Every structure is written in structure tokens, then in C-alpha cells.
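The complex is shown incomplete by one protein chain, all other protein chains being positioned as in the whole.
Labels A and B are assigned to the chains in the order they are written; within every chain, residues are numbered from 1.
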Amino acid sequence: MNSTERRRLLTNKIILGLSTISALLGLVFLFWILITLFLKGVSALDFSLFTKDLVDGGLRNLIFGQFVMALMATIIGVPLGMLAGIYLREYGNGKYANIIRDLSDIMMSAPSIVIGAFVFAVFVAPSGGINGWAGSIALAIMLIPIVVSTTDNMLSLVPKELREAGIALGGSKHKVILQIILKAAKVGLMTGILLAFARVIGETAPLLFTSGTNSFWSTNLGNAFPSLTVSIYDLANFPTDKARNLAWAASFLLTVIVLVINLIGRFIIRDKG
Amino acid sequence: MLNKEFIFKKVAFSSATLILIVLTSIFIMLFISAKPAIEKYGLHFLVDSNWNKTIETKIPLTQAQILAKKTKTQSSDNSDMNDDNLFADDTLVLGDDASGDNVDVSTNIKTDTIFGGYVPIVGTILSTLIAMAFSIPIAMGIAVFLAEIAPDFLIKPVGMAIELLAAIPSIIYGMWGLFYFAPIVQNIFGGSQMSLLTAGLVLGIMILPFMAAITRDAMNTTPDVLKESAYAMGATKFEVVKDIIFPYAKVGIIGSVILSLGRALGETMAVAFLIGSVFKVPGSLTSPTISIPVVLANNFGEASGDMMSSLFYLAFVLFVFSFIIIGSAKFYFLRGRR
Partner (left out) sequence: MAKELIMDIKDFSFKYAGAPKPSLENINMPVYKNKITAMIGPSGCGKSTLLRSINRIHDLYPNNEYTGKINLLNIQSDEFENILDIKKENDFIRLRQRVGMIFQKPTPFPMSIYDNVAYGLRLDGVKDKKVLDEKVETALRGAAIWDECKDRLKESAMGMSGGQQQRLCIARAVALKPEVILFDEPTSALDPISTKAIEELISELKKDISIVIVTHNMQQASRLSDYTAFMYIGELIEYNKTDKIFLNPKEKLTEDYITGRFG
């Protein structure tokens, strides 16, 4: 081995070693966070957390509230996002569709706290109070661009021939889209919606001053609405062990919910996609 | 007959246009809500490091106002007034203020609260820079590992672990960072537990998986045959990564990094737990400070008046910042990649 080869092989080893260490470091952080959550969360976890509301030291209303708002966001956002995605892929041609695509991507990465501020200005300030609807709308604004991009991508995977075959059978375009193309892309779309739901259910910043949170059981989206994430923030900053333990239990549950939905989404892709 | 096709197309078009409307509305609403502060403080807001600071301005009164005030003072308060004061000039009166006995009759003290965004703007930029400095090399390493080094049986599980790391809500990063990571950082670097450094590092850890995943995707666009032809010339793996994959995927990789930067810039919760929320330009890496999203998160609930419009001013600045950054990543680097 001459000196050039020795140098090249050594550099190669060092860099590949560093890359591998980076990947290990990433895994270390993941497991560190998960183990911390698990240990702190499980020790604070108690069945009564699911039967009592925050005011009595439980999490029931918070979990419910977070789910309701994420669900409302999905109900509002999915049809709009899918229709927009359908327009971009099936009808949109040229410049306008491309602009909307880019804007949607930008919106997807827009700071979530700014979206909270916007919803505050439009829906909270005029009505004079934080409320669950405002929270749901803020989450829907976060969710729509994700659904747009998923729909756009998934429809692009449907083979052109399927469209042509549908049209050739005499179906009008919207029928072909609704009855054939969406069905063909069903698995991908469902996965995308699931992942979008997982993304918004873990959001805190857009809810801080739109829904706020609420210690009591509430089903009225017109008032301050219980939010798991916003309460985690409050509880974690509260200087008692009891509050912090509750925050850990809540964080653990939140992470489990988000990761489980993610895993389900990924396994759908693997099995049926 | 109602043309369903026509209606469906219009509805789909309207939904797409909604994106444009919402984005434009965000811009306009933030601007309108920030307008009082923009008019009052102008661009000076961006370089003013005072936040919520009460200042007193003394406004000279006209003779008539002084007379009116004096009469009022005399009737309500029978302290013996020095008649000379009535004709003395303003500066003299100001000098006498401290005596306490004398009531200032020739000026009115107007208190005002001023707001400036310099501290959170600097805090945002610095914490983002720290995050990027920390995460770029590691994310590149992870991406190279996943794209080129990992044996087949590791690619999927490690890739999935990295993606799951990206799915963990940011508030969890904040909690973990505050209670477990910050004490370690403090032990090593000293200073305050809540500081620019800890916030930046946790922010870096948070964007790490996102950056690694999209960088790996960019690297994977390099055609196999191109890599093979470099190997066929005797290139080592590192040389293939450095000379073939990086140059080939350069545009996508830069786009990925900028996109991650945009994320870091607007992140709230991971930073809120750790930055310390102190309105002070940090003297060192280990001092506490504040960032724009954290100012918003902490103050929006109770704000009103000038503070409220100043918060919107900050939100507007942040929105424009990130729009430009994410927009440029899209337009210059990630065009056509979907």
C-alpha cells in the first residue's frame, strides 16, 4: 500500500465512522427521549387520570379536548385539502397550479405560532374570547397544506391509463376522479390523512391563544377548550412535583398517541401500498 | 340541467384558491393588527432593545395651561407656593422637582411604554444559528449513513427511527430538554441552565431528524450508475459521497438545509422551555434571552394596546422572514422536487 492509498483509505474510514456515529447519536437522542418519557410517564400514570378532569388532578378532559379539536380540524381540513389537491393534479394546468403548490408548501412550513396569531386576530379578538372553534381552525390551517401535498402526490402515482380508461368508458371527469382515481389512491390518501392528524394533534403553539385550555370538562367549542398540549406547557412550568408529574404523564400519553398513529400509517403503506 | 362537472371543477378550484386567500389573509391581518406599532415605532422597532419600558416625557405647557394648572393645584392643595416659579423658565422648574414640595406647574409628565423587537429578533437568529451549526454536520452524517453506509437490514429500521424522532411533538423536546438535557449542558458549559445555548441545542436536536430525512431523500436521487462508475474508477465510498453524491444532489441538499432553517426559525415550544424568556441581549452563549415565537407565546394572552400591536409586529416580522426563507428554498433549490 502506498502513502496515497493509505491516506485515502484512512480518510474514508474516519468519515464513514463519523457518519455512523452521527446515526448512532440520532438513535441515542430518540431512545433517551423515549426512555425518559416512559420512566417519568409510567410512574406518574394512574388509571384515575382517565376518569378525572384536570381540576381534580386528571387528564380526561384534556385528552378528549385535544382529540375533538384535532378531529374538527380534520373534518374541516380534509375535504378542502383533498379538493385543492385534486384541482392541482387533475385540473390545474400551468402557472396558477404551480403557484398554489408552492404557496401550499410554504404554508406547511409557516411558523405555527404565527398561524395562532392570525386566527387570534380573525376569530378570537372580535368575539372577545378564546374558544375551541378558533383552536380547531388554527389546526385546520396547519393540516390543509399537508393534505394538499399528500393528495397531489398520491394522485400523481395513479397511472395515466386508468384515467384514460375511465374517460373512454364514457365517465365524466369528476366521476372518474371520485369513483376510480380516489379509490386507486385510497391507501396512500388514508395514510397521508392519518399522518396529518398525528401532526396536528401534537401541536401546542397554534392553540396557546386560540383555544387556550380549560381545567373542566367541556363539550362546548364556543368556550375556552381543554387542550392536552397547552396544559402540558402550563403544568411543566408550575413549580410543584404534582403538576410536573401530571405533565410527564400527559407528555407520555401524547407521544404514545402520536407515535402509534405514525406507526399505523407506516404499516398501512407497507402492507397495502 | 345542472352541470355537475362544472360545479365540481369550480369547487375544487375554490379550494385551491383558499390556500392563496388564507396566506394573503395572514399577511394582511398581521399587518393590520401590527399597524399601530408600525406607525408608532417605525423601523426603529427592529433595532430597539427596550421592551415594555416606561419612559417619561415632559411636555412644556402654554402659559394658559400653566395658569389653569396652578389654580387647580392651589385649590386642591394648599401648600405654599413660590410665586416666582410661576414666571420661572422650564429648566428651573425641572431642577426643583426633587424637592418634593414644589409641584411642577410648567410641564406635564406624560408616561409612555415603548416596545422594541431587537432582543427577540437577535435571540431568534442566534438560537437558529446554534441549532444549524449543531445539526447540519450530524444530519449530513445520518443522511450519508442511511443513503450509503447502512447495510440493508438497518436502512429501514434506522430510517424509521429517524422519521419517528421527527414526528415527536415539539413540546416533548422542550420538556425533555428542560429537565434532562439542560442540566448536562450547564454542567459542561456553565452559565445559566436556561440559555441561548441550551435552547439552540435542543432546537438543533429537534430539526435534526427532519433535516436528515429530507437530505437523505435528496442524496437518493443520485443515479446508481453514476455512483458505480465512480466506484469503477477505484473511488472509495467517501470519495463517491464527496465528489459524486454531494455535487449531484447539491441543490436538493441546500434546499433541505434551508427548509430546516425555516422550521427552526419559527419553532416555539422547544425553545419556550429553554431560552429563559429574559428581555436582554445575551452577553454570552450561556446567558438567557428570548425569541420571537416565545415572546408571542408568553405575552399574547394578556396583551392589549401597544403591546398587542407590537406582538403582531413581531409576528409579522417572523412571518415575512420565514416566508422569504422557505420561499427561496422552494423556488431556487427544490423546484420540481415533489
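Note that in this section a residue touches a chain if its C-beta (ideal position, glycine included) is under 8 Å from a C-beta of that chain, and two chains touch if they have at least 3 such contacts.
No experiment lies behind these values; they were computed from the predicted model shown.
From the options B:48, B:163, B:217 or B:239, the residue with contact to the chain not on display is B:239. Residue B:229 is the one among B:3, B:24, B:63 or B:229 that touches the chain not shown. Within the complete assembly, A:5 is the residue of A:5, A:56 or A:164 that touches the hidden chain.
Within the entire complex, the positions of subunit A that touch the omitted partner chain are 1-9, 12.
What subunit B contributes to its contact with the hidden chain is residues 151-152, 223, 225-236, 239, 243-244, 247-248, 250.
Keep in mind that, in the parts below, only the chains that are shown with their structure count from here on.
Contacts from subunit A toward subunit B in the complex involve residues 8-9, 11-12, 15-16, 18-23, 25-27, 29-30, 32-33, 36-37, 79-81, 83-84, 86-88, 90-92, 97, 99-107, 109-118, 120-122, 125, 141, 144-145, 148-149, 152-153, 156, 172-174, 177-178, 195, 198-199, 202-205, 208-209, 212, 229, 232-233, 236, 247-248, 251, 254-255, 258-259, 262-263, 266. Across the interface of their complex, subunit A is touched by residues 4-5, 8-9, 11-20, 22-23, 25-26, 29-30, 32-33, 137-142, 144-146, 148-150, 158, 160-165, 167-176, 178-180, 205, 208-209, 212, 236-239, 241, 259, 262-263, 265-269, 272-273, 293, 296-297, 300-301, 311-312, 315, 318-319, 322-323, 326-327, 330-331, 338 of subunit B.
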